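Below is one structure. I have some questions about it.
Note that this complex is displayed minus one protein chain, with the remaining chains in position.
Moving on to chain A:
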Amino acid sequence: MTEKALPPEDELVERLKNNDVVLFERVVKEYHSAMFGVAYSIAGPAIADEVVQEAWVSAINAIHKFEGRSALKSWLIRITANEAKTRLRKESRSVSLEAVDENWATDTRFTEKGHWAGGNPEWDISSPDDLLAADELQDCVKKHMVKLPDNQQQIINLRDVGGLDMDTICNILEITASNARVLLHRARDKMQQVVARFQRTGEC
């Protein structure tokens, strides 16, 4: 969470083009986390930091050409994803939908007929701000994000953390829109379950 919101997009870009180093530092601190998530999910933990650093350097060198056709954040995320892709590719980039669906039959949340087995209780901590303020919960979310299968991790980082649209994501990851939607849902569903379990049991 940020203490102070960044200025509106137009002003932000204009000031970044005009050597406003104080603002630049705030932008780095605001967007670094999302860029890191994308770099980590595509290029792997060993070089994620390096990829983000290189992405920033590319961005710094290209900012004067930035025309604001997308949000600054999306632009940074795209640069990061492309940088990550040119680096180490994880060995298996194939999108296997079998792996995605393996839990469908054995999902213990549901009875055989597809009803909720034990109901779905209301969350005690429920507003996004309260969720974000719960440190232990955030640690837990972080821990489980990196446990997602590669392709799910990439999609959820590009889409929900990075805020890119699905067309751009499909281009970056070279997958079809329908596969992307299935993978995104699997990833979100998993994270919903992580939060739900934490709220129910207090455990990660």
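One rule holds for everything that comes next: a contact is a pair of C-beta atoms (placed from the backbone, for glycine too) under 8 Å apart; a residue touches a chain by one contact, two chains touch by 3 or more; residues count from 1.
Rule of thumb we're sticking to: contacts and distances are computed from a predicted model.
**Student:** Considering only the chain that is not displayed, what protein name does its UniProt record carry among "Fe-S cluster assembly protein SufD", "Aldehyde:ferredoxin oxidoreductase", "Putative zinc-finger domain-containing protein" or "Bicarbonate transport system permease protein CmpB"?
**Tutor:** "Putative zinc-finger domain-containing protein"
**Student:** Which chain A residues touch the hidden chain?
**Tutor:** On the chain A side, contact with the omitted chain comes from 1, 18-19, 21, 24-25, 28-29, 32-33, 36-37, 49, 52-53, 56-57, 60-61, 64, 107, 109-110, 113-116, 119-123, 126-128, 131-132, 138, 141-142, 145, 156, 160-161, 163, 166, 181, 184-185, 188-189, 191-192, 195-196.
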